[in-house]
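So the structure is just underneath, and the comments pick up after that.
Omission of a single protein chain aside, the complex is shown with its protein chains in their original locations.
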Amino acid sequence: MNTVGHLINGALVADAARVQNVYNPATGEATKQVALASAETVQAAIAAAQAAFPAWRDTPPIKRARVMFRFKQLLEENADKICALITDEHGKVLNDAMGELQRGIENVEYACCAPELLKGEHSKNVGPAIDSWSEFQALGVTAGITPFNFPCMVPLWMWPMAVVCGNTFVLKPSERDPSSTLFIAQLAQEAGLPPGVLNVVNGDKVAVDTLLSDPRVQAISFVGSTPIAEYIYATGCANGKRVQALGGAKNHAIVMPDADLDNAVSALMGAAYGSCGERCMAIPVVVAVGDETGDAVVARLKAELAKMKVGPGTDNGNDMGPLVTREHFNKVKGYVDLGADEGASLVVDGRGIKVPGHEAGYFLGGCLFDHVTPQMKIYRDEIFGPVLSVVRVESLQAAMDLIDAHEYGNGTCIFTRDGEAARYFTDNIKVGMVGVNVPLPVPVAYHSFGGWKRSLFGDLSAYGPDAVRFYTRRKTITQRWPSAGVREGAVFTFPSNR
Amino acid sequence: MNTVGHLINGALVADAARVQNVYNPATGEATKQVALASAETVQAAIAAAQAAFPAWRDTPPIKRARVMFRFKQLLEENADKICALITDEHGKVLNDAMGELQRGIENVEYACCAPELLKGEHSKNVGPAIDSWSEFQALGVTAGITPFNFPCMVPLWMWPMAVVCGNTFVLKPSERDPSSTLFIAQLAQEAGLPPGVLNVVNGDKVAVDTLLSDPRVQAISFVGSTPIAEYIYATGCANGKRVQALGGAKNHAIVMPDADLDNAVSALMGAAYGSCGERCMAIPVVVAVGDETGDAVVARLKAELAKMKVGPGTDNGNDMGPLVTREHFNKVKGYVDLGADEGASLVVDGRGIKVPGHEAGYFLGGCLFDHVTPQMKIYRDEIFGPVLSVVRVESLQAAMDLIDAHEYGNGTCIFTRDGEAARYFTDNIKVGMVGVNVPLPVPVAYHSFGGWKRSLFGDLSAYGPDAVRFYTRRKTITQRWPSAGVREGAVFTFPSNR
Amino acid sequence: MNTVGHLINGALVADAARVQNVYNPATGEATKQVALASAETVQAAIAAAQAAFPAWRDTPPIKRARVMFRFKQLLEENADKICALITDEHGKVLNDAMGELQRGIENVEYACCAPELLKGEHSKNVGPAIDSWSEFQALGVTAGITPFNFPCMVPLWMWPMAVVCGNTFVLKPSERDPSSTLFIAQLAQEAGLPPGVLNVVNGDKVAVDTLLSDPRVQAISFVGSTPIAEYIYATGCANGKRVQALGGAKNHAIVMPDADLDNAVSALMGAAYGSCGERCMAIPVVVAVGDETGDAVVARLKAELAKMKVGPGTDNGNDMGPLVTREHFNKVKGYVDLGADEGASLVVDGRGIKVPGHEAGYFLGGCLFDHVTPQMKIYRDEIFGPVLSVVRVESLQAAMDLIDAHEYGNGTCIFTRDGEAARYFTDNIKVGMVGVNVPLPVPVAYHSFGGWKRSLFGDLSAYGPDAVRFYTRRKTITQRWPSAGVREGAVFTFPSNR
Partner (left out) sequence: MNTVGHLINGALVADAARVQNVYNPATGEATKQVALASAETVQAAIAAAQAAFPAWRDTPPIKRARVMFRFKQLLEENADKICALITDEHGKVLNDAMGELQRGIENVEYACCAPELLKGEHSKNVGPAIDSWSEFQALGVTAGITPFNFPCMVPLWMWPMAVVCGNTFVLKPSERDPSSTLFIAQLAQEAGLPPGVLNVVNGDKVAVDTLLSDPRVQAISFVGSTPIAEYIYATGCANGKRVQALGGAKNHAIVMPDADLDNAVSALMGAAYGSCGERCMAIPVVVAVGDETGDAVVARLKAELAKMKVGPGTDNGNDMGPLVTREHFNKVKGYVDLGADEGASLVVDGRGIKVPGHEAGYFLGGCLFDHVTPQMKIYRDEIFGPVLSVVRVESLQAAMDLIDAHEYGNGTCIFTRDGEAARYFTDNIKVGMVGVNVPLPVPVAYHSFGGWKRSLFGDLSAYGPDAVRFYTRRKTITQRWPSAGVREGAVFTFPSNR
């Protein structure tokens, strides 16, 4: 079995004293191993990043951006290979992996605008003949810790922006599906990123804690669950670093009585079950305003679920692949068991699904609960599986109160035709990313990604304009020049006998 | 004796169960008492801010800005009274207080631009007929904790920007000189700030810890010493808040051989001894490049110090007033004693100064050390007094290495005529605010204030553009509208028999 | 009779060789005379502006802005006097004059943000150790030519932004109602504007042509009718100047079948008849989608018109005052005569109105035409009077085709509840300022004002961010410093024998 190692200072490094299996979730087989970095290995990566920093921060932004132009091209040329690696280790359908990659490429495209994005503000005459301007200078060594569900996209949210801003980077991706992440980092090298500018260390808590405690690391970006996000934020900040830590979600979709139900249900199917619901922007809760709406939505979802195809992600004919690991499968299945116990109506039960030839895969069919209430654990917890709950309320305000009372505030959306409903909702809802007839309102790469409440710790969001500010330090220069000479013409005037 | 109380929900509140003396540092007399808020009082202020939030965040930004327009006018009309309060409790010379106030007013002027500053980014067609835009929404209750040395200016760095962004605010100013801060808050009420939008609580660690732990407080701005800044940052972040914490400084001025020495020395006198050196942007260290430069600078400083007038701040003929408290006087004097012990040359000794009629005041004359070395404690520590150290080095690079090796990175400056020296210095020095022939490079109000290294914890600087981002939460909306009807003309077309 | 003169270099100047009467339109009496400047007088104003330029462009932007802070205060303190002058010469109701003044003050508030607005873009390392930045420098002498309908607001669209950008200005206001404009300019002097920075010349085509041809005038802003706008644009550009020339309008309001009719009709009444329709953003055309909508709108408008009060503007109980001049009254009345001839249904005829005690005033009652068609002259021409035409169409697309076929493209609006209708309309309509349930979508002062098609000639709109770009010239500096010395340590290192 191959072992997935680290990329440090431009070279692949084994450090395989400790390893862990990597599984194909469609078959349940261990297909590779991944090295788990020791503290020393992580420190070596940090040292490589530190050493690469001075030359890289002095490289003109346009030249840093040109590495991204070439990198985009390499990502497009290697798209099939990248997606195959994702599907092999994560399980999602190839088409879905391609969507993930495309979103990642969009962040690389944005990074190509570095010279524009790094412009500082210049003020003439802040006082008489005194000028002042701001520069946004690189921080030094920055780090990212990323989750299993988007092994390609989430790292690409972070390090392309970090490095075009002049920083160097140490990435610790998820150890469950490490191969595409590492391969992409190698493509960046091939595109011209100097050794040490981007380093990848695979690992577990040892690696994380080394990044959190090493004083050379200036900033940490994290995406994962809320308890870990809180730990990262508190620990990183206590160590004096800047930290942005994105956590969990429980995104609600409101369906209003005037919604276009065909559009809405079609959108909800993808948002709830795409990638098995293993997305921080997935929609696991539908809030139907009015019982008529609720009945109609549930009926249509049930009909759609009957048509949904579940099977290995390598077959693009499937709508949904397996869950990522055996443990996660058991956890999600446990929530379905619980929901029934809690009194929700299990309208569609995906627990018994069989995928011929893939009996050991971690497949769970789409599940649909109706009459879910806010007191139930299946409502409160982030399940991260193909389980959709329908809650029924009497008014838009009641739907919004429900959302605002939940601990998470990542994404949400409303289905309506009414301008006022949309404006009132988007203005007042305490959620960071809001869709109007858009089920997964993931901001495009030239905006920024961030939830509210316990979905994000820190003040700056991920990628987009906020990433520029996160990955740079403001320096303000105030300048005047003593005027002896020039205006008087004394110093610079030559002696003349005319 | 009067007791300075709190401003909560638009009303003055006593809560004088615990009090502390406020002294006139020019006479050593206790002239007032200040109430020290209990946790309950602070919670009442937070509750008032929480209650005032919904209406205030819905108030159009231009109307919030207009309160600032009126407030600016009231500050100007009440300038003499404000400055008298500052001098009475802090000790600085009236003219210097006026300078502080003017800087504070500049922040109010910037807050008047709220409608411009709060503009979000709008993107048409992020996909086919899909639009997306960002809003920068208010956070809710925000808080500020401010130091004794600028009782007027530092609070005005914080709350005007916080409130024009739609937040409400709880301010805990220094308990050593609380009166001008409170009076200014009352002027803001008079200018039209609704009750509860700005609250002031005087107090000590009890108040600070209540602000740090109350879950209703969304964000904390702090200015003070580095140990407290670290505590605030670690504790506030562990409680899930966004925090910006500005700490200590030890700002170096480099004097190059080609500098205009008359200008430089004149500038250094003000920067080193103005306000007794009790400024986070003061210059307590001069780095002379070359012994000739060093000799010339020391000789001129010595001559200038002989002319410097020390006395009560109420007399604008004085250059320097007393230190803020007896304890601080003793601490600063102790450093002068130590410097001599450590082997520095005490060129000018201000310890024996007498101010007739003010024998009990906390007056210390200007002190000048030459041949200070980086190993000395008087070099490493922030003394915050009228003590200037001259260090001598051989080159610009050596001077820069010295600065970069110091734990603080707040401000610095260079005196030179050479474009290349200035560019190399400003580009590479690891300090946040950099002057070229400008001794106190405090950014103007439309830029932002922030040091590097252990002078600032957090990613966003104080006031200016960064304050807008710090005091707002990004919300990104992605919107499409189902197209049934309009384009087809079915729904909106009336039945017609033509 | 008083003669309204000029303001040149800070002093009132008579130059009354040629004069013209100024009338009170509510009484028909000539109450003042206005001087008509000779070419020499205009040249004197230009010369004063030219002389004042160097010192003013070197004045720090924050100091220029502070003149605007004081000016805003003076405008507020003198509001009643200003409005009385407007009503006395223009005729509009005092409350309406107050609305005009308030809009003007908002432009002054925006001008207070000059230091923020004038920030240039700064790029470090456009090449190795090469920096580049943009400055937005003042042009020099700029000029404005403004119409009778907003004697206070339109000048305030122009010169406050021009002067805070560092320019000096020559204003030629309308000779029909010159007094408020001149008085406001005097307040600006009182606020601290140095002599010569703002000059006012009253006059006619002689003055206009002098401004157009004098090579010292760098830029011209114009608001008026389209034929004159075209003349100004062509002539000014042929003379090498930058020009923005805002012309006529014929703004359509679409009423959709799903509109909230009470709101819509209430909004339309003000938009059609406010200030006698003498506004470039007035709504003289309603496009009703569907006959049911048309019938309902006409019925409600008719009922509202029966309640509308017409009388002298000095009485705030009136809804509408007189037209501005006898000539204009005759012209508007002629259009009403013509409309009937062209076959439109004159639902409400305001021609016979009597205002007791003001029989010689230029009063015309509100007129309402139904079944107007695009072929009619009352549809095609800008009438600029209290005449509202209703056109009926079958679909939103037909309504939009109508608007797009008209030569003007200043403003428009739609009344609907439907998000898609609003989005499709605002995206595709060929009009510069678009309202959704907002009848007069005049952009706020921190956005910019500009029509499309033959309503605006030039590329930059009036006031707001575009005004900054219009009133400044870009200068881009690219800078590197020869590195001999500093890095090598040769030049700056002192000779040493250690």
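For this structure, a couple of remarks:
Letters A, B and C mark the chains in the order given here, with residues in each chain numbered from 1 onward.
As a convention for this text, a contact is a pair of C-beta atoms (placed from the backbone, for glycine too) under 8 Å apart; a residue touches a chain by one contact, two chains touch by 3 or more.
Everything numeric in this text was worked out from a predicted model, so none of it was measured.
Screening A:A234, A:A421 or A:A467 for touch with the missing chain picks out A:A421. The residue from B:E76, B:E121, B:D295 or B:D381 that touches the chain not shown here is B:E121. Seen across the whole complex, the unshown chain contacts chain C at 121, 123, 126, 130, 132, 134, 219, 230, 233-234, 237-238, 240, 242-243, 260, 263, 417, 422, 426, 431-438, 441-444, 446-450, 452, 454, 457-461, 465-466, 469-470, 473-482, 484. In the full complex, chain A contacts the hidden chain through residues 62, 65-66, 69, 72-73, 106, 109-110, 112-113, 115-117, 119, 124, 129, 131, 256-258, 289-293, 394-397, 418-421, 423-424, 427, 444, 446, 479, 481-487, 489, 492-494, 496. Not every partner is drawn; the one left out touches chain B at residues 58-62, 115, 118-128, 133-135, 137, 416-420, 422, 436.
Keep in mind that, in the parts below, only the chains that are shown with their structure count from here on.
Between chain A and chain B the centroid-to-centroid distance comes to 35 Å (mean Cα coordinates, whole Å).
Rounded to whole angstrom, the centroid-to-centroid distance between chain B and chain C, based on C-alpha atoms, equals 42 Å. Between the Cα centres of chain A and chain C there is a gap of 47 Å. In chain C, the residues touching two or more other chains are 62, 115, 119, 124, 418-420.
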